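A protein chain is absent from this complex, but the other protein chains hold their places.
On to chain A.
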Amino acid sequence: MKLHKFNIIVLLLIAPFLLLSCEDFVEVEAPDNKLVQDVVFSSDATAKSAMIGIYNQLFLAAFSNGERSSVTLLAGLSADNFRNINTTNIVRMEFEQNQLVPDNDSNLDIWSSAYNTIYMTNAMLEGLHNSEAITPELEMQLEGEARFVRAFTYFYLVNLYGDVPLILSTNYRENQLAVRNPSADVYIQILEDLQIAMDLLPIDYINEERTQVNKFAATALLARVYLYLEDWEQAETLSSQVINETSKYELLSEVNDVFLANSKEAIWQISPIGGGGLITNTNEGSIFIIDPIFSFFAAIQLEEEFVEVFDETDRRYINWIGYNEGIDAYFAFKYKIWSSTEFPIEEYSMVLRLAEQYLIRAEARARKGDLSGGIEDLDVIRERAGIALVSESNPGIVQQELLDKIFEERRKELFAEWGHRWLDLKRTGRAEEVLGANNPLWESTDLWYPIPAEERMKNPNLSQNSGY
């Protein structure tokens, strides 16, 4: 009986011990291939990686990758530069004919990839905010970069959809019921982010590449935002800051060099390395170029009405527009490489470049009444293109005429880049006049893309744009 008692005592002693030890035992460390958010922002090296990750993902994100659901392609189709060859592709036809329906898949891709990018920037900003471990200098730079990418993404959302939810945190419980904020509020946030980014970002590029933004990228984007907000003074000041940075930026006289990786005209580019190196061509190259042999892959051609806008001597017509005899089609040929797996990567996808800054300043000056200043800037672009200068051919041009010249120049200079034509038509109020003329189905509500149907199913607080 003594033994019996002894055993029971031992049992009683050991049992609670077993229970207690369970609690800690089932904690596991994160696996090698995953880093917990806290860990990511506990060192300079990993925090930097999180920012590089955002740039890498921009090459995969639908809205920014230049591929089938990119702003470049879809907003281009919405305007009057592109024609869709594959007429069985209903998703694309809806963009081309301005007959979008709320469950268009590509429309959802733009929306979802943009908000995923915004999530990444918010996570970055929260991580930096909550961490004490990052070197102050680096923290400033990273915050500037993240704010830049966030502002950049909201710029397209607000211009494609109008009012959109302004998401500034990673808290999904709140964000899943977000309402649409007035576009003015979204612009206030864009301005704030870009101004802070200008203050925080370094003047020089962080490495030899132009894929990570510096102060002038923020300045350039801010100049564009002010142009859109019709603050001509600010638009002129800021674009001048970029244009005056002549040691960094110049208009390349050889137009075929403009879209090369890290060209001196580039202010910010996205590198195909973000795809992991499986392909080393830009998506713009593969989607726009009509290969002489594999022309059956062709998806997009240039509208002949658009091609006819160019003078035959225009270097851009000669070099940036290709022609495929087999299917009798013009195509955008800014990027020369259709398909490549070679290193080093020759072409990067252009996001911001100096030519646009000249056109921003030209327009701002012209709007202000500084016509000679406007002509001067416009002629910089025309001179590079090798066409007649306005100062010579039409020095007495009146304001509206000059503005029309500038708009036409924007169309010719910036086609097949980031939907410039669509956004320009919209902001200058000419969309209805220009697009409605050739499209019997045009309605004024077509100016805004619909809020994706799937999104509204999941979030009852999201209202729809009118006309859908």
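Here is the rule we use: contacts are C-beta pairs under 8 Å (C-beta built on N, C-alpha and C of every residue); 3 or more make two chains touch, one makes a residue touch a chain; residues count from 1.
Keep in mind that, in the parts below, contacts and distances are computed from a predicted model.
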{"item": "Undepicted complex member, UniProt protein name, chosen from \"SusC/RagA family TonB-linked outer membrane protein\", \"Thiazole biosynthesis protein ThiH\", \"ABC transporter substrate-binding protein\" or \"Phosphate transport system permease protein PstA\"", "value": "\"SusC/RagA family TonB-linked outer membrane protein\""}
{"item": "Absent-chain contact - pick from A:182, A:277 or A:395", "value": "A:277"}
{"item": "Sole contact to the chain not displayed, among A:111, A:232, A:259 or A:348", "value": "A:111"}
{"item": "Per the touch definition above, residue among A:119, A:297 or A:468 touching the missing chain", "value": "A:119"}
{"item": "Chain A residues touching the omitted chain (full complex)", "value": "3-4, 7, 10-11, 14-15, 17-19, 21-38, 40, 46, 49-50, 52-57, 59-60, 108, 111-112, 115-116, 118-120, 122-123, 165, 167, 170, 172, 175-176, 178, 271, 273-278, 452, 455, 457-459, 462"}
